[in-house]
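Here's a structure for you.
All protein chains but one are shown in place.
And then subunit A:
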Amino acid sequence: MKKISNYFLGFAVLFALLLIAACDEDVPVENTNALNPEIFFESRSQVEAAVNSAYNQFQTLYQRVGYVFPDAISDEVVASGDPNFAPYNRFEFNATLDNIALYWTACFNGVGACNFVIGNEDRMRANTEGSDFSNEDIDNALGQAYYLRALYYYHLVKRFGGVPLKIDVLTATEDQPRATADQVYNQIIADLQMSTSLTSPKGATETGRVTKEAAYAMLGKVYLHRQLYPEAQDAFSNVINHSLLPIEEYRDNFSETGEHNDESMFEIGYNGEVGTEAERWAQTGIGTSEVTFRSQDYTGWANARPSTKVIEEFEEDDPRLDLAILQDEDNTYGPGDAFQFPCPGCVGGPVWYKFSQLYDEQNVSQNSGVNVRIMRYADVVLMQAEVEMNLGNNDVAVDFLNEIRDRAGMPRYGTATMDARGFPVNTRDQIFRAIVHERFVELCGEQVRFDDLVRWNLDDQELSIFPDANFNNPDPSLQVIRNYDPSVHRVMPIPQNEIDANTQMSAGDQNPGY
């Protein structure tokens, strides 16, 4: 028994030792899957990676809804019944549609990524010493982030009106109430002003990144939309290093091979690369999905056909029509116009040629690498025309318009030909009509028409009638009425999940009519 007692003592000691050994200091673990934001912005590649992620959410946005919303709610498009298109084309949207939530979420995620860069300026500046990046690199990073944040907010304010204004990285995840649309616009202007002072001109920065000219062009556009014409005029005057492509190269404005040409102000990049099938469909920005479904959606499946109205808006001799829209067997497409429409497996015309893969390939696919053209220099020129018109400089306005006409090889405004075609430009109103016409055809299918109609107060008149075959039927009873109500449908409903989850928002904060 003595022996056993010894063992007992031994085990008692062992057990006591184990009790001590199992102290809680051993418990915490290290997260090796992610970086700590407290120790970041320490190298050039880290600064760049943070900026890159600020571009990322636009890829999610324009995988589908960034195109679909402004197109489907305009009069340029007739949607198929596909649920990604039809409710918007019919103004039958509501707060629980998942695509509206997707649009909202992508924009705010983008704002979050921009805030991460902007809010860490002090940390970056403090880290320059002994590091491989300079204050100029930081300026460039900040300039991009300010521009992108303004662009995300532009996308938000156009679709929803006032939205929560998240500009401070420290409080970004806290709930905030809706700001007014004016406050959002003011922030956009402030951000773009910052961007113009921080970014580098085209050619002095990596292709594909935000340039000083892109910032000025966007600033001018927002000023124009805010009816601040002198400011707009000044901003546009800083848009240099860009030009209109000759008509022979016009297709470069919409094709994959023509990306980042001299007419392009800013693009959302896609390169066709896909990680996994799950990543491709994730629509969160997480993972490799450098593709847009637009080619397949618009051109292959014809879920958003060009309306009869937009086709009829083209003058008969306008070469831009066949470069924008494929209608029937008379159309050819592809490199060197080698193929006859319709493309294999495609539904048939009319479909959008613009931004499809068909400029470069025989087929369309879901994995399109065609970049989104956020703005073209042609738009800048047309906006300059509008600014000048509003400043009373009618002649200058017509000159700007004629830059566009000259490039297209079309008769100039102010000539007898154009007067005969119903577009005289003798008065301000006539110039306005010419601008409306020229923007419609030059920029068709480029996500500007709905916003133009709203700011021109033409939305009720143009959007209440279905833009298909009978839109201009002289017998009003034969015109199909669309469910458009300008007091409701100028903005979309705030996504219901935002209203539910945001403690600073309640049902009363929803846009009227939803």
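Everything that follows uses one rule, which is that a contact is a pair of C-beta atoms (placed from the backbone, for glycine too) under 8 Å apart; a residue touches a chain by one contact, two chains touch by 3 or more; residues count from 1.
In this text, contacts and distances are computed from a predicted model.
Novice: One chain is missing here; what is its name in UniProt, given the choices "ABC-2 type transport system ATP-binding protein", "Peptidoglycan recognition protein family domain-containing protein", "TonB-dependent receptor" or "ABC transporter permease"?
Specialist: "TonB-dependent receptor"
Novice: Kindly state which of the options A:Gly81, A:Gly203 or A:Pro474 is in contact with the chain not pictured.
Specialist: Considering all chains, including the one not shown, the answer is A:Gly81.
Novice: Among A:Pro246, A:Gly345 or A:Gly422, single out the residue that touches the unshown chain.
Specialist: Once the missing chain is taken into account, the touching residue is A:Gly345.
Novice: Which residues does subunit A use to touch the chain missing from this display?
Specialist: Looking at subunit A, the ones touching the missing chain are residues 4-5, 7-8, 11-12, 15, 18-19, 22-24, 26-37, 40, 45-46, 48-50, 52-57, 59-60, 78-83, 86-87, 89-90, 92, 94-98, 101-102, 104-106, 108-113, 115-116, 163-164, 166, 172-173, 175-176, 206-209, 259-260, 269-271, 273-278, 281-288, 290, 301-302, 345-347, 365, 367, 369, 468, 480, 483, 488, 493, 495-498, 500-503, 505, 507, 513-514.
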